[in-house]
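Take a look at the structure below.
Removed from the display is one protein chain of the complex; every other protein chain stays in position.
We just call them A and B in the order they show up, numbering each chain from 1.
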Amino acid sequence: MFDEVVRRLEIEALYTGYAGCLDADRLEEWPDFFTEDCVYRVTSAENFEAGLPLGIIYATSRGMLTDRVMSLRRANIYEPQRYRHLIANIGIERDDGTALDVSANFIVVRIMQDGAMSLFACGRYVDRIVRAGEGWKFARKDAVLDSRQIDTLLAIPI
Amino acid sequence: MFDEVVRRLEIEALYTGYAGCLDADRLEEWPDFFTEDCVYRVTSAENFEAGLPLGIIYATSRGMLTDRVMSLRRANIYEPQRYRHLIANIGIERDDGTALDVSANFIVVRIMQDGAMSLFACGRYVDRIVRAGEGWKFARKDAVLDSRQIDTLLAIPI
Partner (left out) sequence: MFDEVVRRLEIEALYTGYAGCLDADRLEEWPDFFTEDCVYRVTSAENFEAGLPLGIIYATSRGMLTDRVMSLRRANIYEPQRYRHLIANIGIERDDGTALDVSANFIVVRIMQDGAMSLFACGRYVDRIVRAGEGWKFARKDAVLDSRQIDTLLAIPI
């Protein structure tokens, strides 16, 4: 039982680290939150519920995440907005002995360079996480957006 | 002391489950979060602070919650919006041996079918929860809205 409590806090720390990495624009560290053979997807709730595999982002390895970061760095020069994630209501849905199914609610606020703030995205993470050394990593992460509109030219990590 | 830690995590799981139930539109399961003789109310901060019993929703039994879900199902056909709750800052204010007084902050984002997102509601839950088997249930839940405007024709659960 005590192990479960510790695990719970470790998982919360995983999401806190994840949010912090994205919000601080330390994108180069972002792939480290994933296993090498991870699946990462940003998709809409409609597509997710319909079982459609397609997504706004769809990557099937950590290497593809690294590639994406490099693309964003090249393209992103003229878009100096900031993002702020709030991730809450983290729930462990299943533990099958080798991995945990975890979901969490998120909202992302976008802050433009002139200071204007807007609700950029909200939704639910549907994740599969595995132990990796002293911490945990995402073996699979679906960022399921409630809205199918996403107001950006660039598919940034969520 | 360890019992308190476990209790704390159980209560967080209660709110996470509650948010997940509403956001996934599994309204038929929503009454299960309450005791049979529960009191559930959605009210404004102004009315709450003035001690007024009236609310946008006021139910005094789990059966009334079930009735409300049935009414919403009949009426709701033409309103396919989604909602996303973020519940945070859960605090146990009092433990009188039979029940806990718990408060928590929430925001609810509404997502229209065309993808438009807006801040639908924010406020504070003022709850009384009791042990029920392995988990906890709401014996009383006041969803106290900061705004007295609520932009909906239907009084949906918060």
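Definition applied: contacts are C-beta pairs under 8 Å (C-beta built on N, C-alpha and C of every residue); 3 or more make two chains touch, one makes a residue touch a chain.
A quick note: this is a predicted structure, and the numbers were derived from the prediction, not measured.
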Quiz item: Who touches the missing chain here, A:Leu86, A:Ala99 or A:Ala132?
Solution: A:Leu86
Self-check item: Selected residue (touches chain absent from view) among B:Asn47, B:Thr66, B:Gln81 or B:Ser103
Solution: B:Ser103
Quiz item: So which bits of subunit A touch the chain we can't see?
Solution: 2, 5-6, 9, 13, 15-17, 19-20, 23, 82, 84-88, 107, 109, 111, 114-119
Practice problem: Could I get the residues of subunit B that touch the absent chain, sorted low to high? | Solution: 1-2, 5, 8, 45, 86, 88-91, 103, 105, 107, 119, 122-124, 146-149
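Heads up, the rule we're going with is that only the chains that are shown with their structure count from here on.
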Quiz item: Upon optimal superposition of subunit A on subunit B over Cα atoms, what rotation angle is obtained, reported to the nearest 5 degrees?
Solution: 120
Practice problem: Would you kindly tell me how far, in whole Å, the mean C-alpha position of subunit B lies from that of subunit A? | Solution: 27
